[in-house]
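And then chain A:
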Amino acid sequence: MKVNFFATCLCDTVKAEVAKKSVVLLEQLGCEIIFPEKQGCCGQPSLNSGYIEDSKPAMKNLIAAFEENDHPIVTPAGSCAASIKRYPEYLASEPEWAARAQKVADRLFELTQFIVNELGVENVGARLKGRAVYHPSCSLIRKLGVREEPLRLLANVEGLEMVPIKNQETCCGFGGTFSVKMSEISGEMVKEKVHHISAAEPEYLIGADISCLMNIGGRMTREGRPIKVLHIVDVLMSR
Partner candidate 1 sequence: MSMKTSNIKFKDRIDVQMQDDFMRKSVANAQERMFTNRAIAADKLGNWEEWREMGMDIRNHVLDNLDYYLQQLSDNVQKNGGHVFFARTADEATDYVENIVQEKNAKKVVKSKSMVTEEIGLNKIIERNNCDVVETDLGEYILQVDDCDPPSHIVVPALHKNRMQIRDVFKDKIDYQGSDDPEEMTRYVRNYIRNDFLEADIGITGCNFAVAESGTVALVTNEGNARLATTLPKTHIAVMGMERIVPTFEELDIVVSLLCRSAVGLPLTGYVTALTGPREDEHCDGPEEFHLVIIDNGRSDILGSEFKDILRCVRCAACVNTCPAYRHIGGQSYGSIYSGPIGAVLSPLLGGYDDFKDLPYACSLCRACHDVCPVKIPLSDLLLKHRQKMAESKQTPLLERASVSAFNFINARPLLWGNTVKVGATMASGLIRNGKLPVNIGVSAWTETRDLPEPDGESFRSWFKKRNQG
Partner candidate 2 sequence: MANNDSEKTMDHQTAQRIYNRESFLDNIAQKLGRERKTTPVERPALKYRCHHDVMADKSQDELKAELIKYTETALGARALETTKAELAKTLKSACLYYCNNEEEDAARQDSETILSADERLLALVDPTELADEQHSVHVWDQSAGYEPNITIAERAQVGVVFAEQALAESGTMVLYSNPAQGRAVSLLPEASVFIVPQSTLIPRLTQATAALHEKAKNGERIPSCVNFISGPSSTADIELIKVVGVHGPVYATYIVINDM
């Protein structure tokens, strides 16, 4: 099946490995990947700060970038998927664009959502030995309603032991520009998150949103914690 890939700005620039592995994994699962080059950023840094009007040209560009074909669009980031799914709402005052945005949003899937629900695959043959904690990002569970899919994929990874933590579903404190604008509060939230993760003494921290992982990972390295941070696609590509 042909699938469009939305890389996200973070993966495109500093975490290309996540995007690369996502592509290779999807190919292994039988997909042919198209990368519409005109794609940019989903616009969260601007949208979540309230600059809706200013973001419109970029939103329209992104919509147009994915109108080159009708195939599904997959992205390895819950927050970006959730952001794009709100485009129809943001563009409500321009009904034509809102309709186009809705069509794109309807074709858009977060990676684990796509693999489990669209491809019907729960076991990708991955193998990773060790104790791990899963961080469910707010966008994934509360905006997209994707709760079970990552867990099912992880449950089938040979050798992997998932352990729960206190306040598992509490926000890690990233919140995009929140982490910079309200860095004091964000800092306390991420410290608390690391505290809870460390208490479980895992070898790995796994998540499906690179932004959360950068946030938590950044604190863990600052504290000198030996916990390895993995995007779920790193785990799924592990043999």
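The candidates were selected such that all candidates are chains of the complex that A comes from, given by their letters.
Assume contacts are C-beta pairs under 8 Å (C-beta built on N, C-alpha and C of every residue); 3 or more make two chains touch, one makes a residue touch a chain; residues count from 1.
The shown structure was predicted, so the numbers you read here are calculated from the model rather than taken from an experiment.
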Given options 1 or 2, the chain of this complex that touches chain A: 1
In the complex, chain A residues that touch candidate 1: 7, 9, 11-17, 19-20, 23, 35, 37-41, 43, 45-46, 48-55, 57-58, 60-61, 65, 138, 142-143, 169-171, 173-176, 178-192, 214-215, 217-219, 221-222
